[in-house]
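Worksheet for the structure shown next.
A single protein chain has been removed from this complex, and every other one stays in its place.
For chain A:
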Amino acid sequence: MSVGILSLIVLALAVVGFFVGRSRALKSVQGDSRRLHSLPGYYGQTVFLFTAVPAFALMALWLIVQPMVIDGRIVGQLGPQIAEDATASKLAMEDVARIASGLDALQARTGMTNDELRDLSADGSDIRGRLAEVGIALGSEVDPLIFEMAKSFRIMQANGAMIMSVLVLVLAVAGFVLALRRIHGEFRARNVSETFVRWLLIASAGVAILTTVGIVMSLLSETIRFFGIYPISEFFFNLTWNPQFRGGSDLGLIPLLWGTLYISFVAMVVAVPIGIFAAIYTAEYAPPKVRSVVKPVIELIAGIPTVVFGLFALVTVGPFLRDYIAMPLGLGNSGSSVMTAGLVIGVLNIPFISSLTDDIINAVPQSMRDGSYGLGATKSETIRKVVLPAALPGIVGAILLAASRAIGETMIVTMGAGAAAKLGLNPFEAMTTITVKIVSQLTGDLAFDSPETLVAFALGMTLFVITLCLNIFALWIVRKYREQYE
């Protein structure tokens, strides 16, 4: 039974449960809904939730765990010398999976029975040819061992799916019956479904957190592998970035970190004043009609994909800066430069800063402004001396969040700043950032055991730590000063 059909069945059962539960509750009080503890709908809701949620949770869990278990058992069949070699076992597993899906296609196309398939062997028949007919191209002749493994892989998959279907259905029915049996007039269905919903929400929040933890763990394990084959001090203190795919590369973080910080600095120099001034205008000066137009238009910038910004940097800003500023001043003749990327990232960040700042300024109580006006302060004095200081913690938080976005920006830098890892002060020279190098180290042929590839994870980890610190700092500042004027 496929996952889709199974889901539909469970869902249908849950919907039926809703109506049965509702009518059962009504029947228990002879149709007089005033005598029920909760509204009739809540009784139906409890049945719905108890039928659907545990069943779907089991299904999700099973779908995650089953491949892990099966892979583990298949790898066990490979024999020790292959199973211990990570690369070889990975390749073998890929073959197994491909042949298994080929057999699925073969069965669907030719209508072979399961018994016929079981009797199939790699030696006798031209498996490679037959699989090619159904669209599965194999690189070499099929190894009998791999073929047998593919067959048992298929069987395990089928068995797993079968067991899952049965268990999910049993769980759904059990939930259905249990929830239904609890229903009587005094049953506090409203409280029960409230509690249930709360746990559902907690679980959703948990998924987000677990994902973050998972990302960090996977980054961390690869980073540790990288530092196992490349000296940690070289990574942090070497001033050269020069990866060689033949080995013997210099993988120093500093030129990339410098480029990242330099470009982000330029971006913030552009974005912070413009963003804050725009916010002051929309929040304090603009009449409501103007504000209702200007604010969404500024925020529209935030919706433009960064690739489009990158194009803008590549074909407009870059050449403009080169032809009218860098070349006349003798500062270089590169179209891609720190300035180009910085300016464009700055523009990208303007709506981010202005929108947050505008909200923060609006949150400053009107009584503050009244107090200042009442003492004879002008509008700009009030804004400078009362509103902005009161809003400052929030504004600093907004700036730091924008900074961590600027640091993590990839597309605009790729197209605007170039790919040359350099340590320099000239803002009209091409430089590059951590993010760009992560991408370039992970494109092309990959061998996940060379430092040139694994360095991407160490770079990612560095970036993650930097932006995490910035975000934590921003949140801390915002929280520390938030309720000062309450």
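Basically, a contact is a pair of C-beta atoms (placed from the backbone, for glycine too) under 8 Å apart; a residue touches a chain by one contact, two chains touch by 3 or more; residues count from 1.
In this text, contacts and distances are computed from a predicted model.
A.B. asks: What does the UniProt entry say the missing chain is called, choosing from "Protein-export membrane protein SecF", "Phosphate ABC transporter ATP-binding protein", "Anti-ECFsigma factor, ChrR" or "Succinate dehydrogenase iron-sulfur subunit"?
C.D. replies: The record names the chain that does not appear here as "Phosphate ABC transporter ATP-binding protein".
A.B. asks: One chain isn't shown here. Among A:133, A:194 or A:370, which residue touches it?
C.D. replies: Answer from the full complex: A:370 touches the omitted chain.
A.B. asks: Of the residues A:74, A:298 or A:386, I need the one that contacts the missing chain.
C.D. replies: A:386
A.B. asks: For chain A, which residues reach the chain that was dropped from this view?
C.D. replies: 287, 365, 367-378, 381, 385-386, 389-390, 484-486
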